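A protein chain is absent from this complex, but the other protein chains hold their places.
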Amino acid sequence: MEYRYLYIDDWDKKDIAGTISGIEAGGGIKIEHSKPAGDWEREYDRIAQLSFQGVILDLRLQEKAGLDGNYAKYSGAIIAHAIREMAKEKTINEFPLVLFSGNYNLQQFFDKTGEDAFDLRILKEELNNNSAFETLRLKLLALARGYDWINHLNRENPSRAVEQLMGFGYEALEERFRQRMETYINKPTHDIAAFIVRNLLEKEGLLISEQLLAARLGIEINASNDWPKLKLILNDFSYKGVFMEGWSRWWMYNIEHWWDEAIGEGLRLQPTSASKRVDLLKGKLGLDGLVPANKIEKARSDQFWIICQGLKRPLDPIDGLFVSGQENAFPWQSKQYVSHEAAINRISIEDWKDVAASEKDKLDQLKTFYSRERIRR
Amino acid sequence: MDNNQFDENVAFRVDAGLIDRLGRELVGRAETAVSELIKNAYDADAREVSVTFIDSDMTGGTLFIEDDGCGMTYKQLIDGFMTISSTDKVHNPKSEKYKRQRAGRKGIGRFATQRLGEHLTIITQTNDSGNAFELEIDWKKYQIDQDITTITNSVRKIAKQKDEGTLLKISNLRDPWTVKSIERIYRYVSDLFQPDYLSDEGSILQLANQKDNTFQVRFYRNADGIRTVIADPQKMIFDKALAVIEGSVDSDGKGAFSVSSKNLSIEDFDNPIEYKKNEPNYPSLKRIHFKAYYFIYEREEYYAGVSKLELRNIRTLSEESSGIRLYRNGFRVLPYGEPNDDWLGLDIKIYSGEKGSTNIPYRNRNFFGFVEVLDIKGKFFEETASREGLLSNDAFRELQHFVSESLFSARLRLREGVTEIRKAGKAKESSNKQERTTVEELLNRIETFVNSGTLERKEEAQNAVRELREEVRLLIDELGMIRVLAALGLTIAEFTHEVTQYTPSINGYIAALQSLQQNAEGIGLLEELRRGFNNFIAYTAYFNTTISQNVSRELQPIRITDIVNRFVSAIKGDANKMGIEIKSEFYGGYDLFTVPMHPSEWTSILYNLYTNSKKAIQRANSKGIIAIIAGEEGDKIYIEFTDNGDGVAEEIKDRIFNAFFTTSLPAGFDAPSDERLVGTGLGLKIVKDIIETYGGKIFLIPPETEFVTCFRIEIPKASSKQLMEYGI
Partner (left out) sequence: MNGFVDNKKLIAADLVKMAELLNDCGLCQDVGPLYDAQGRCMSHSTENEWQYHFEGLKLPIDTMSHTKPVGAVPFDVVLSVELIGRYANPADQANPLIDLKKFNIEVFGLLDIEDINGYASWHLDKDSAGDQKFIHPEYHLTFGGHRIWDKIQNYGQVIILPSPRIAHPPMDAILGIDFILKNFLTKDKHKTLTQNSEYKQIIQHSIHRLWKPYYSFIGSFWAGLGSQSFSNFSIFSIMPSLDTDI
């Protein structure tokens, strides 16, 4: 079936038609554009009568005139907030809200306030190739479908509900996560959705992304022809819970179990070197096209377990510095590190901002240790 | 003894076991024992003492202490050495030959030998005598429950070994003596004597001085028949100190200190220290001197001629040998200045946490120093019985006050000096700007004329006015062009902003087309279209960020690594399209901050240099490489922009920075507009102007191999004060 999204943007349809085409190209999503109402009262009434499965909002709605000829004095964030309020009061249904914004700084503002009514926030400039559009399409699909599912979820038995949402055996779920999820079962759908998307899908931890999966198996994706085949073998362990269409994830618990049972020959995954990991995988699975990942500059260990936030490549935490701002992370979430190389050279610093205060001393030591003498050639 | 025996006259008897106790308990440490024996040699007017440890890695070794002092006669041996707690030293407070102030007041030095080893042999001879005496003592014989007077030791006359002097041979040493432990006593002993005169009084009183009337102590170690000399590194550190702090209290109790440092440009003499507000002079403390050599470790840049390694070695040494030591009448008093001692409260005081004082670490470990106390009559200071410390009387407490106050006052001065040093490159007034100087000069000349009104001045002034007018005309021309460009800049800001709004839509169309396209050729073309479009976007996004930075007119210290990284990632697409490889390298530290500048100015600088390099490479028709190399040298940050284009001809090298100079041929009327714009001839001039405004320089230097042209920019480093101001 097709999911219908309303896209509210003050720009004219002809100017954003391309974006819509790009998203719709894969099918499954239909986007209808509308300018903001202009007058807030009218906007509010309009919202109350929406019959879409999702709403996409542009952040800035004040640049061009709205439907009634007036310039909207409200932003996309205000509309989102109103929608959530109405949903809480059960005036309207629950559906996903997506933010489009062209300004990086404004996005950061949302990060800080924590007041976030959106399930997804997209920077327009990130939509610069067809895979970006495809990814977005899948997420929109996943959100619309997922919201529907959650809306119809039987919430009487919280543990059963959690199991259904996760598509995963209850007992096997990490205890703290389980308990926390259960407390959300009786909250509004958008709160449940937000919790799952932000804390389970968008953060590595119980579920891991493809990139982290490859790192933990010691594999260099780009160089490994048989990576797709390996993923197929691991399909049983992929995430099949709510929103699965939009996020390719795997249960770390299962991956580890599978390794212990079928591959490791007594060797645990984490303390094994990447080359050994790949050797075992090739041997046991008969896949020749697997290549071990390489260490980042200055790293000493190839027992890769995390991804360097600066270079986006596999790293052993022992070779990394703890990134700042993780005090509020949940215990089941995998912590973020930045490699020594990326830390001292500030590579992609916008992505990790700073190392934790307790690591600053080490960073200074590293800078002294690696300071380089210029030799003129 | 028979219970029925009865004597009417009884005398005290001494249990022989007392010898053992006196030896072991009074002379606590083995090092103290050795130094006592050396003091004896000193008191005997020796000039050279050699101390040799033989096979002493484990217990049971042998120690030889040989001196060339006056030796002992038989009588002296009996009355002096063999009499416990003799008053000889009290009778003769000065040594005979050199009138040295006696050490070892308590006179139990002989028991030091017992503390050190089980067996002692003394061979001693005086100048006058015809033979030497050899005395052997087996300390094991001195057991408890024996009357000391019943134990005898053998004395023999033997042939003279030398003119005069004493040799002590202590065997069956009770302690192991490794190289490390010997080095330790060597350090102790070497500074038992003042390294230098501190005061005239010191020299009048003929306190120990290495220069003349020498007293030299050498330590040797014999292992497996091989003898090695132990060197003393301490002498080699004093000269390298960052600063020297000295002070004294005179006979009236008036105290003053001075601090000097060549590196920090401090010469501050005679600063008074007051004891109390209404009592400036010290009541009990008189005639003391101190001198302290101060080091800051890990900062070899503060020093001249001290390498990082030397400084690190000194720091290692400081773990055992630093601190402010106390000398009384020329001899060391323990434990003041020992590694765990803090008699001046230096280590405690740092916890008061004054802001900014961490630039001046002030712990015992940062000092190698001594306090000299001249207390001949023993009036003010008194050693405790175990020879470890002075009694804490008024004089001692005032001494602590004086020295610590002097040091802490000196610290303030040092802090100033260090802060000055840390200010790297105060942005000098752009006296580099030639126009301004010229204009200034000219105006000055005119003003002189106006003020003086003389005829000679008049002609000068007229010439000046003429030159000025010419100068102004040139400036107006330049200004005109700059205004044009500035207006353009503003338009570009609007342009780039609009562009980013349209981007997603265009990308969306491309994506939609790509998903529809089955034809291989079509797919290829679309991918080209997509890539080309994204290069275009990367460019504009870069400028977009730069422009939005212009919203704030604030200057800030610029981190060169970030600026260069961002630039490279923005223009990589464009460079690759032209087949140009672009790379960056950084050297020196990882925190390369320039003085506060405007971030967008760097965009102009880098972009300008880039376009020049691009054109040069196009002209040279080569496989282009551009490298941006940044680092630090001294108090400057440097950035080298280098390419392998067609180079800058020798004859135009000094004109390229001039206004309106350009090698670009005038664009034809149908040339694309960007070509017309780019060859304005103002690019490098603007770049130079920007750089010089901040006290920097730009010039050509010989390139490294594989490159042809190299522009080098030097900008002053941000000072630590500036970094703190901007919260970095």
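When the chains are written out, they are named A and B in that same order, and each has its own residue count from 1.
We adopt the following convention: a residue touches a chain if its C-beta (ideal position, glycine included) is under 8 Å from a C-beta of that chain, and two chains touch if they have at least 3 such contacts.
Everything numeric in this text was worked out from a predicted model, so none of it was measured.
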*Taking the full complex into account, find the residue in A:G27, A:G167, A:P228 or A:P271 that is in contact with the omitted chain.*
A:P271
*Of the residues listed, A:Y7, A:F118 or A:W305, which one is in contact with the missing chain?*
A:W305
*Considering the whole complex, which of A:I79, A:V278 or A:L366 touches the chain not shown?*
A:L366
*asked:* Suppose we count only contacts with the excluded chain; which residues of chain B make the list?
replied: 312, 316, 319
*asked:* List every residue of chain A that touches the chain not included in the displayed model.
replied: 172, 174-176, 253, 268, 270-271, 273, 300, 303, 305, 316-318, 322, 326, 331-332, 334-335, 356, 358, 362, 365-366, 369-370
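By our rule, only the chains that are shown with their structure count from here on.
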*State, to the nearest whole Å, the distance from the C-alpha centre of chain A to the C-alpha centre of chain B.*
50
*How about chain B: which of its residues touch chain A in the complex?*
500-512, 514-516, 530, 534, 537, 541, 559, 561-562, 565, 586-591, 629, 631, 704-706
*Mind pulling up the chain A residues that touch chain B in the complex?*
11, 15-26, 100, 102, 124-125, 127-130, 132-134, 344-347, 349, 367-368, 370-374, 376-377
